[in-house]
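With one protein chain withheld, the remaining protein chains of the complex are depicted in position.
A, B, C, D and E are the chain letters, set down in written order, and residue numbers restart from 1 in every chain.
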Amino acid sequence: MKLYNVKLLTITCEILAQENILEILKKNEITGYTKYEVDGNGARGLRGQGFKNEKNVKIEVIMREEKLQDVVEEISRTQFANFAIVLYVSDIGVLRPEKF
Amino acid sequence: MKLYNVKLLTITCEILAQENILEILKKNEITGYTKYEVDGNGARGLRGQGFKNEKNVKIEVIMREEKLQDVVEEISRTQFANFAIVLYVSDIGVLRPEKF
Amino acid sequence: MKLYNVKLLTITCEILAQENILEILKKNEITGYTKYEVDGNGARGLRGQGFKNEKNVKIEVIMREEKLQDVVEEISRTQFANFAIVLYVSDIGVLRPEKF
Amino acid sequence: MDILQLIQANLLTPIILFFLFGIIAARIKSDLKIPDAISEFLPIYLLAAIGLHGGIEMRNTGFENMLVPMFVAIGLSLLFTLNHYQILRRLGKFNLFDSYALASTYGAVGAVHFSVGLSFLKNQGVSSEGYIAAILAVLEPLAFILAIFMTNMAVSKQIREKKKSFGDDDSNDLDVGLNQTKTKLSKVLHESITGKAIVILLGSIVIGYIIGEEGFEPIKIVFDEMFTGAIVIFMIEMGIIAGQRLGDIKKVGIFLTAFAVLIPTFNGVIGVLVSTAIGLSLGGAVMFGLLLASASFIAAPAVLRQAIPQAKPSLYITSALGITFPYNIIVTLPLLFALSSILHSGETIDLFNFITGGLI
Amino acid sequence: MDILQLIQANLLTPIILFFLFGIIAARIKSDLKIPDAISEFLPIYLLAAIGLHGGIEMRNTGFENMLVPMFVAIGLSLLFTLNHYQILRRLGKFNLFDSYALASTYGAVGAVHFSVGLSFLKNQGVSSEGYIAAILAVLEPLAFILAIFMTNMAVSKQIREKKKSFGDDDSNDLDVGLNQTKTKLSKVLHESITGKAIVILLGSIVIGYIIGEEGFEPIKIVFDEMFTGAIVIFMIEMGIIAGQRLGDIKKVGIFLTAFAVLIPTFNGVIGVLVSTAIGLSLGGAVMFGLLLASASFIAAPAVLRQAIPQAKPSLYITSALGITFPYNIIVTLPLLFALSSILHSGETIDLFNFITGGLI
Partner (left out) sequence: MDILQLIQANLLTPIILFFLFGIIAARIKSDLKIPDAISEFLPIYLLAAIGLHGGIEMRNTGFENMLVPMFVAIGLSLLFTLNHYQILRRLGKFNLFDSYALASTYGAVGAVHFSVGLSFLKNQGVSSEGYIAAILAVLEPLAFILAIFMTNMAVSKQIREKKKSFGDDDSNDLDVGLNQTKTKLSKVLHESITGKAIVILLGSIVIGYIIGEEGFEPIKIVFDEMFTGAIVIFMIEMGIIAGQRLGDIKKVGIFLTAFAVLIPTFNGVIGVLVSTAIGLSLGGAVMFGLLLASASFIAAPAVLRQAIPQAKPSLYITSALGITFPYNIIVTLPLLFALSSILHSGETIDLFNFITGGLI
């Protein structure tokens, strides 16, 4: 039951940026992710009231460290200016590193 | 693409404690957070069935280590006795530490 | 306010495996957990469209390192073959380690 | 006997049967569940329908004559709350916090009770004064405010006495206690008044009053004709929740179980008698009595967990939802209807025999 | 020809058109979606409406005469399931697990089929025996139980044979196999019986029976008049889900595609013939046939993923939802109606020509 070290990238962003994020992942040949709707507050104000488009979504991606740099760079370059978005990275251990 | 170390505080608590938690955050000048409804089980029994008030909410707060101590202390002092609540801290890396 | 090191086990799996997972936890005398529905994509394709049964659920369990090995082993042995499932472990700090 | 027949007839309505069905579904651990969004929406819908109905009735019949019943209801509600406290604390030996929490749960009113009552009357072809919906709105926060006020007073007093016995006569602490009470009270007051239940209810009363029968016509099918069907769906969920809590009933104990049955009956009967005396109609007296008989199981937890966190929710939720609610809609409602019918038919009756007879 | 006209007329009803619309919406990758809470609520509502309707009919017409059709349905359902297995395993060369999973998917019954059938009959002004709703409830778990039993028996047998060939005659393993079967079966049985579909269906039948026409009156608008509109909304979602799966249809293969069309037709026609023979009415025979023709696509995945996890869900869900369901509501339903009309009109017909004619 050895655990292998990989990275977990978590992106909390407004729903309208979701498609862009998933496209960036795809471009980097990452197909696995988990996502769910959340509410939140941040620099761009309270989100989660009102129209569905004004909700946030949280996207979590388990990935190898190699790809992290590129993905994070592209997201921050193309999305940070236009959308409410927060992103962080944590260390996790998985059983089947070849899956990611 | 340097990642800066900050803390992620995660609080899983019953919905009726949510406002109290957010007030404590505000008092400590933390405005950013992410939250979503969850189900769960713990010392105070199964939660998530029945009335909306009997659900749990998970609140996640990215913050600097400096503030962590005070927030955690106040939550545990004022909320642990009266509400179903669990709280944990993890290490994460972010791009823009000045946001938090 | 000392934080004690424990483990957070996160299991993202299809809803039909949820009961199996909770049973494995119970068998290992773990009653506390938090869960919520999520969408996702992985080796077994897009999940979260269509019928409720085709959604994913994310189960998070705070536990001591001692029990981790057994739980992870049993889940991977009995569930990995038949269900869409991903599992990872992270390090967290809690206030009341005796709760877990 | 008339009442038993009425109870039996009432037992066999879709509303009651689907509630019982929900209980059974929960007991056999079925995964049946009304999705959250639906069961959160239904109370909003029901309150809007109640309010519109009340407002339209008030337009038809005027509301000048609403003040007396309103103040009588307020008075009775406060009186009953204090009475509950005495019974629970003295006879029941509950602690201060549980006593006040339970006292106000039974002093407060329940909108689901009210919906079932309206539907019951509709079925019997009997109408009721529209302003009773307004009384429902006013009574909603009342008992909680009283209970919270009393609880905090009691706590401050305890603190003061402790201080005194320690020879430490620093009255600042009392001030702190009083201030906390004020904060809590003003918060509860604000939250009650802006709480969704009261807001939608009052709003709909006003709108119903403005639009009248004619303006109601295009939305009548949704807000009137579908009303009973919607209650039925809501009752499935109420039954499921009640059923899930049945296991907790042993925690309630024999004293509280008796309390949860006798007090609503008593309050309801007094309500019918008094409201008949001040001139309400047959149906109006039933609704008035039912309001006083009702216990709150949706609003109560939200208010009390915050305001009296020391009290045990398993006591007040379980007794109100698991015992009083079914008892009220199955037994108390037809009982009050029979009582009001007799009172309004002008017959003279031996009330005492009648009531005890109806209870056994 | 009569049947083709009927098919064409049926094709142009809102139910079918909105289903096709949903398929198209999914194919052009529209983001159209009925929110989860609504599409989880609708089956509960539909089953409650079916059950109430059935219960009320049973009260009107009695249910003494329900036993024969019930047992005939059970017998046919089991027979058909075994027949499917033989066809799939022998002719289709599917492995044991897929064969049993598919056999029971097509042996089981579908509540959405049933709803559409009821609404079709309502549109034609034809009624049906109320107790068929009860048959729906009883048939629901039946085919699964049989399939799981058979699968586990087969697995145990394989294990035993392997052991034998290894000279290791430890019959404990067989016992383990048998015990596992028992556990799985009792779990499936329990889950089926407490499953929301059966619980709400049976509960509503009983409640419908108790309240009768008169008690139904106040909730008729919600549980009867809105029925077809509600199906239409549900069919949009069913269409979307079917459309999303159309891409998987190539995995189904030509054999299973033929199976998914021919078997329901065959089962349905036998169902109409047999039920007419044992005395069901025109509409009753159609519903009876439709039950047997139906395949399960909501209950099946939940049961089979747990009980026969080795079987491929892409086979049984896709064929049942993507092929059989549309085929049945568009072709089989009017076909069965025409057949039943002829049988009940007393005309003598050349059945073989009739059926093959209807198919081409």
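For the reader, a short list of remarks on this structure follows.
Heads up, the rule we're going with is that a residue touches a chain if its C-beta (ideal position, glycine included) is under 8 Å from a C-beta of that chain, and two chains touch if they have at least 3 such contacts.
Bear in mind that the values here come from a model prediction, so they are computed numbers and not experimental data.
For the omitted chain, the shown partners it touches in the full complex are A, D, E. Screening D:K29, D:K196 or D:K250 for touch with the missing chain picks out D:K196.
Contact with the chain not shown here comes from a single listed residue; of E:I24, E:L79 or E:A258, that residue is E:I24. Touch with the chain that is not drawn comes from one residue among D:L11, D:L189 or D:I211, which is D:I211. Although one chain is not drawn, the whole complex shows that of D:F41, D:F149 or D:F266 it is D:F41 that touches it. For chain A, the residues touching the chain absent from view are 16, 49-54, 81-83.
Listed by residue number, the positions of chain D touching the unshown chain are 35-38, 40-41, 44-45, 193-196, 199-200, 203, 206-207, 210-211, 215-216, 218-219, 221-223. Within chain E, the residues in touch with the undisplayed chain are 12-14, 17-18, 21, 24-25, 28-38, 119, 122-123, 221, 225-226, 228-230, 232-233.
Convention: only the chains that are shown with their structure count from here on.
Note on connectivity: the fewest chain-to-chain touch steps from chain A to chain E number 2.
Comparing the contact residues of chain B and chain C by number shows a mostly separate set, under half of all numbers used being common to the two copies.
The chain with its CA mean position farthest from that of chain C is D. Between chain A and chain B the CA-based rotation angle works out to 120°, given as a multiple of 5. In chain D, the positions touching at least two other chains are 36. Those residues of chain C in touch with two or more other chains are numbered 36, 90-91.
Touching pairs of chains, sorted by label, consist of A-B, A-C, B-C, B-D, C-E, D-E.
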